[in-house]
Every structure is written in C-alpha cells, then in structure tokens.
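Okay, structure first, notes after.
A single protein chain has been omitted; all remaining protein chains appear in their positions.
Moving on, here comes chain A:
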Amino acid sequence: MSERMKPALLFGPLVLFLCLAYFVPFLGVMQWSVTLPEPGVGQYVKAVSDPLIISVFIRTFRICLIVTILSIAAAYCIAYIWVRGTPMQRLAMEICILIPFWISILTRAFGWVALLTNRGLINTWLQQIGIISEPLTLVRNEFGVVLGMTHFLIPFAVFPIASAMRSLDERVLMAARGMGATRLRTFWAIFVPMTLPGVLGAGIIVFVFALGFFITPAILGGGRSVMIAELIYLRLFQSPDWGLGAAMSVILMLIVAGLLALMMRYARPKSMLR
C-alpha cells in the first residue's frame, strides 16, 4: 500500500457510503421528477403553475416567516439571560433550553395537542374559571402549527445568538456607559447591532429548518394547513404521484441551497476546521 492511499482509506468509507446511500439515490429522485409519469419537465410546470401547489408554497413561506420572527425574538430574550444573568439564572435558562431540545419532535407536538385540545389544559382551565363557555379551537389550525413550530425551533435559534452575545467585547459596553449612555441606549445602540450577525445566522437556520417541517404541521395542523413538506408526503403515499412529489422535492432542495449560500455569504459561520 502506498503512502498516498492511506488518507483515502480513512475518509473514503464515509464518502463512499453517502455516495451510494444518499447522492446516487438523490439523482434517482431527480430522474423520477423528469420521467414519471411521462418524460419531460411537465411535473415542474405543474408544480409552479397549479394554484393548489402555489397556495401551499405561499402558506409555507408565510408560516415560516412568522415562526422565524417569533423564534428569534423569544430566543434573544432567553439567550440574553443565559449569557449575562446571575449564575442561578444561567443554570435555570440552560435547563429550560436543554430539556425541550432533547425531547423528540413527536412528544413536543403531542404536548401542544394535550395543552390546546378541546378537553386539554387551557380549555378546561378557562372554562373552570368561567371566561369561556365553549372550548376554543386552538389546535388543528394554523395557530397550533405556528405555536408548535416556534416551540421546536427556539433552542436552535438560541445557540447562534448566545454565541454572538458571548463573543462580544465587554469593554465596548463599558465604554458606552462610561461616556454617559443610559443602560437602554447601550442595549439598543451597541448591544443589539453587535449581535446582529448571530441573529441573521439564527434566522436563516430557523427558516431553512421550518421549510422542511412536516411532522409538527401534520399533527397540529390536522390536514387543514398543509405545508409543502407534508404535501410531498401526501403526493407520494396517498395519491401516488411520484413524479410531482419528486419535482417538488427538487424545488425545495434548490430553495434551501440558495438560502444556505446566502448564509455562507453574509452570516459567515465560523469554520469548523482550524
């Protein structure tokens, strides 16, 4: 065995494994999209002109945008205390972030069902204290989907924002205070702008994750607010239309690739390699 071959023996197996199990099959899916049911780009034309599919794409973008804004706002609040609080506050925040993070997406979506359903915690409680007489419809609609997705994505937004807050130079803040800026002004004029790259990075991560969601919308949307990923699932397994499902997958992949390229360009995540 020559010296040159040795590195390839180490990183080769994983690359080969992913080529065979992921890359080549993805090319196969792309092939489906232009050959099923008949050869041509008909499925792509359908995917961008069918009013139903367009409305699902628009709904997906709307939900993802709302979820991204809510998650970022919530993550900023919790990351702030996690980074700058007293040791006790830091520990409490860390536990509140880690517990949901390690619990599966199914259990968390189910938790929202248990909370929001007609005989669930919120409706039972509101009826007991007499605010409402009939249960509110809080789940199996877009409201439930937005809550469930935001809940899932907050921890993912916290990590990049907290890392931006940690790497901020404390002396800049002290200088601002020393020159007479109020605490509020120091926060808005110095702290927020300096942590903005982290916010931007977190925003793109959350948006990309949200685009591909289908478990949470399927459980909390109850078939009424279908998002693009769930539509792909339905097209493959309920009304077998593999060509269209494959074409929508390729389109989704292209959108995600575009967003990630944007992130690499502007938010510049730190390289993992030294």
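Note that a contact is a pair of C-beta atoms (placed from the backbone, for glycine too) under 8 Å apart; a residue touches a chain by one contact, two chains touch by 3 or more; residues count from 1.
In this section, contacts and distances are computed from a predicted model.
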Among "ABC transporter permease", "NADH-quinone oxidoreductase subunit K", "Carbon monoxide dehydrogenase" or "HmuY protein", UniProt-listed name of the chain not shown: "ABC transporter permease"
Which of A:Pro13, A:Pro193, A:Pro240 or A:Gly258 contacts the chain that the document leaves out: A:Pro13
Sole residue of A:Cys77, A:Ile132, A:Leu196 or A:Leu262 that reaches the chain not shown, by the stated touch rule: A:Cys77
Residue of A:Met93, A:Ile161 or A:Val226 in touch with the missing chain, whole complex considered: A:Met93
Chain A residues touching the omitted chain (full complex): 6-15, 17-18, 20-26, 28-29, 32, 74-75, 77-78, 80-82, 84-86, 89, 91-100, 102-115, 117, 119-121, 124, 151, 154-155, 173, 177, 183, 186-187, 191, 208, 211-215, 218-219, 229, 232-233, 236-237, 245-246, 249, 252-253, 256, 260, 272-274
